[in-house]
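Please read through the structure below; I'll follow up with questions.
With one protein chain removed, the remaining protein chains of the complex are shown where they sit.
Naming follows writing order (A and B), and every chain is counted from residue 1.
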Amino acid sequence: MARVVVDVMLKPEILDPQGRAVQGALGRLGLSGVANVRQGKQFVIDLDGELDSDRSATLERLAAELLSNPVIEDYRLTVVEG
Amino acid sequence: MRIGVVTFPGSLDDRDAARAVRIAGGESVALWHGDDDIKNVDAVILPGGFSYGDYLRCGAIARFAPVMTTIIERAHAGMPVLGICNGFQILCESHLLPGALIRNDHQHFICRDQTLRIEDVNSAWTSSYSTGQEIVVPLKNGEGGFVADDATLDMLEDNGRVIARYVGLNPNGSRRDIAGIRNERGNVVGLMPHPEHAVEALTGPTTDGLGFFASVLTSLAGSR
Partner (left out) sequence: MIDTVERAEQTPEQIQPYAELGLKSDEYQRIRDILGRRPTSSELAMYSVMWSEHCSYKSSKVHLRQFGDKKPPTDALLVGIGENAGVVDIGDGWAVTFKVESHNHPSYVEPYQGAATGVGGIVRDILSMGARPIAVMDPLRFGPLDAPDTRRVLPGIVAGVGGYGNCLGLPNIGGEVVFDPTYLGNPLVNALCIGAMRHEDIHLASAKGVGNLVVLYGARTGGDGIGGVSVLASETFSEGGPTKRPSVQVGDPFMEKLLIEATLEVLHAGLVEGIQDLGGAGISCATSELASNGEGGMHVWLDRVLLRDPTLSPEEILMSESQERMCAIVRPENLDAFLARCAKWDVEAVVIGEVTDTGHLTIDWHGERIVDVPPRTVAHEGPVYERPYARPGWQDALQADDAARLPRPKSPAELRATLLDLVGSPNLASKAWITSQYDRYVLGNTVLAQPEDSGMVRVDELTGRGVAVSTDCNGRFAKLDPYTGAQLALAESYRNVATTGAEPLAVTNCLNFGSPEDPDVMWQFSEAVRGLADGCLQLGIPVTGGNVSFYNQTGSTAILPTPVVGVLGVIDNVERRTPMSWGTGGTIMLLGTTRAEFSGSEWAHHVHGHLGGLPPVVDLEAERSLARVLIDGARAGAIRAAHDVADGGVAQALVEMALRSQSGARVTVQGDAFTFLFSESAARAVVVADQPAAVAALAAHHGVECTELGSVTGQSVVEFAGLFDVTLDELRHVHDATIPAALA
């Protein structure tokens, strides 16, 4: 078993209206001094068997092509186990 | 002229696109997302809707459908392709067009009758309009904000590749009020608003949308 986590965030220069809305809400609900909030996505992928170099390369490619849109998003891939 | 209209799971405005093609005088051909055979159509429309529920990102999953492999190939070879709303999103995800569409800046879905200015008529889908012509067509989206980096935006502007711009009100935060763009060759066009809903006086705010469909029929006839 292998677990891979892919975090996807909007590039810093892209407007994040959802992050901004959350920032406003945090303030209204009692958290002072919120400098910034960015909202992103996390994919938790559990794989049978091991993560060999072939699968690793495929995963890396799909993280860049499917899980994120490189025009507006950055991703970070972390192998948690396996 | 045979115009293909693709149905993905979750496509909604495929029937309307087909109707618009018929009213403009063409023959509409239904294309299935799972089938890479596009039945020799002369042009393709990727309609509006919520393909795959807009899951992951709008158009992100549809872009990998078997039918898209063929469409991308033919588009590179010059076949006219129009992406409306979700279709525009799919074209950007497929990299047939630059940029991306993100959530409306005001965070709501918005449906309104939108004034556009046609800014470039050197495309297969806008040739029957005149430059600077203002039209009114429905706009309805939640993720309609067009974004790209400044270099890309400048390139689009400098090369006349912005085909339509929002007039009066920017309904979604699109950069530079961009409502639609084309590729360099002019055969691929992406448009956020819905011309297929402005083809009948009975059901639309105007019939200004017909021009998109009439254009491609004329373009195709001209290229025969």
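Everything below uses one rule, namely that a contact is a pair of C-beta atoms (placed from the backbone, for glycine too) under 8 Å apart; a residue touches a chain by one contact, two chains touch by 3 or more.
Computed from a predicted model, the values in this text were never measured in an experiment.
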For the chain that was dropped from the view, give me its touching partners among the shown chains.
B
So which of B:R74, B:R103, B:K140 or B:R161 would be touching the chain we can't see?
B:K140
Contact set of chain B toward the excluded chain (per top definition):
9-10, 12-13, 15-16, 19, 49-50, 52-55, 108-112, 138, 140, 142, 194, 196-197, 200, 202-204
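Definition applied: only the chains that are shown with their structure count from here on.
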What residues on chain B touch chain A, complex-wise?
56-57, 60-61, 64, 92-93, 98-100, 102-107, 145, 147-149, 173
Interface residues, chain A side, partner chain B - complex
10, 13-15, 17-18, 21, 66-67, 69, 71-72
